[in-house]
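One protein chain omitted, others in place.
Let's turn to subunit A:
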Amino acid sequence: MSAAIASTPDAAVRPEPGRPLIEVRDLVKHFGPVVALAGVSLTVRAGEVLCLLGDNGAGKSTLIKTLSGVHKPTSGDFLVEGRPVAFSTPRDALDAGIATVFQDLAMIPLMSITRNFFMGREPIRRVGPLSFMDMGFADRVAREEMKRIGIDIRDPRQAVGTLSGGERQCVAIARAVYFGAKVLILDEPTSALGVAQTSMVLKYVSQVRHRGLGVIFITHNVRHAYAVGNAFTVLNRGKTLGTYRKSEITIDALQNLMAGDKELQSLSDDLDGMV
């Protein structure tokens, strides 16, 4: 069994850092008369965190749903490791190594950690013509993977509902990493979390990056973005306003850019820069 654990997808060779994993050029998505994306371009590189910033309605959700196979783009180029792709289901995206951790849909609270961790990819043990879920193996892996990210769980069969919000996000990320994701899309993983929980998630995101994965980190919190991001793409009204390396832009400039117009900036000045 230990051999089985060693040969898990996690041990697969990661691409060298800096190589583009996802390239998107002029992506357009219409919903009937509504133009949700009006030409978005971005590049996700191995070993880097790309922060996707934008206010509500900027098109962040549509963009990630397109990247994760929920929506089909109306036009534009979508390359994964240099090859054009057209996903028709979330499963296609998963098989191509793009795993999305949705903010509130990551885990099912009533189900055990083990059952959540292996949901949709249950390990199978065959007994004659019958096939069973290998609960012993699943429990062991779940416990080990939790330990790796610093969550010491006594019982992997305890319900996910007993974990904190930050822990749940971390379990969802660990699951994606374990099953061989090359690109992680994190949809506002910190927006509902307190300070300690947020730092736990950010720490883990940074750890995942060092293991050579590409991460798309969606947030509207510039501080969280700046803490872990290597590059920042700002979306506004369905378009990319620009992509900046961390060395090219300050946190304040990023905040201003994201605000889009002067209104928030002046409000922010009124509030002594507290927004």
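By definition in this document, a contact is a pair of C-beta atoms (placed from the backbone, for glycine too) under 8 Å apart; a residue touches a chain by one contact, two chains touch by 3 or more; residues count from 1.
Note that in this section contacts and distances are computed from a predicted model.
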| item | value |
| --- | --- |
| Chain not present in the shown complex, as UniProt names it (candidates "Peptidoglycan glycosyltransferase MrdB", "Aldehyde dehydrogenase family protein", "Xylose transport system permease protein XylH" or "non-specific serine/threonine protein kinase") | "Xylose transport system permease protein XylH" |
| Residue of A:118, A:178 or A:217 in touch with the missing chain, whole complex considered | A:118 |
| Absent-chain contact - pick from A:107, A:186, A:215 or A:235 | A:107 |
| Contacts of subunit A with the absent chain, listed as residue ranges | 89-91, 94, 100, 102, 105-111, 115, 118-122, 124, 131-133, 135, 152, 154-155, 157-159, 161-163, 196, 199 |
